[in-house]
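Every protein chain except one is present and positioned as in the full complex.
For chain A:
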Amino acid sequence: MTHFPTFASLTERTSEGKETHSISTVNMADVIESKIKNYRTAPFDSRFPNTNQTRNCFQNYLDFHRCNKALSAKDQDTTPCDWYQRVYKSICPSVWVNNWDEGIEEGSFAGRV
């Protein structure tokens, strides 16, 4: 019986691609990896405890792009950024995400990445 697709392939890719970094980076990546593997849905975020979750969605979108930008600039593995992507994909309406993605491509995105 088919279940929800797991991200086993992601885990394999990550374990194959993992190089010898400093101890802290490897542990961080492990932690993120296990969090993503056991991901159900976006967990409660105490920064946004109230009904209005608009900022929660936008913040995770920003954080994903900022994380990607920062880690790519240092030529590091961007796997830890996947957490933010899972969260914003869970929370944000796809219309919003598409608009923002277009904005980023065209350079008209209003947020500071």
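Basically, a residue touches a chain if its C-beta (ideal position, glycine included) is under 8 Å from a C-beta of that chain, and two chains touch if they have at least 3 such contacts; residues count from 1.
FYI, contacts and distances are computed from a predicted model.
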item	value
Undepicted complex member, UniProt protein name, chosen from "6-phosphofructo-2-kinase/fructose-2,6-biphosphatase 4b", "ATP synthase subunit delta', mitochondrial", "Proteasome subunit beta type-11" or "Cytochrome c oxidase subunit 2"	"Cytochrome c oxidase subunit 2"
Chain not shown: contacting residue from A:73, A:95 or A:110	A:95
Hidden partner interface residues of chain A, rising order	1-5, 39-44, 49, 51-54, 56-57, 86, 89-95
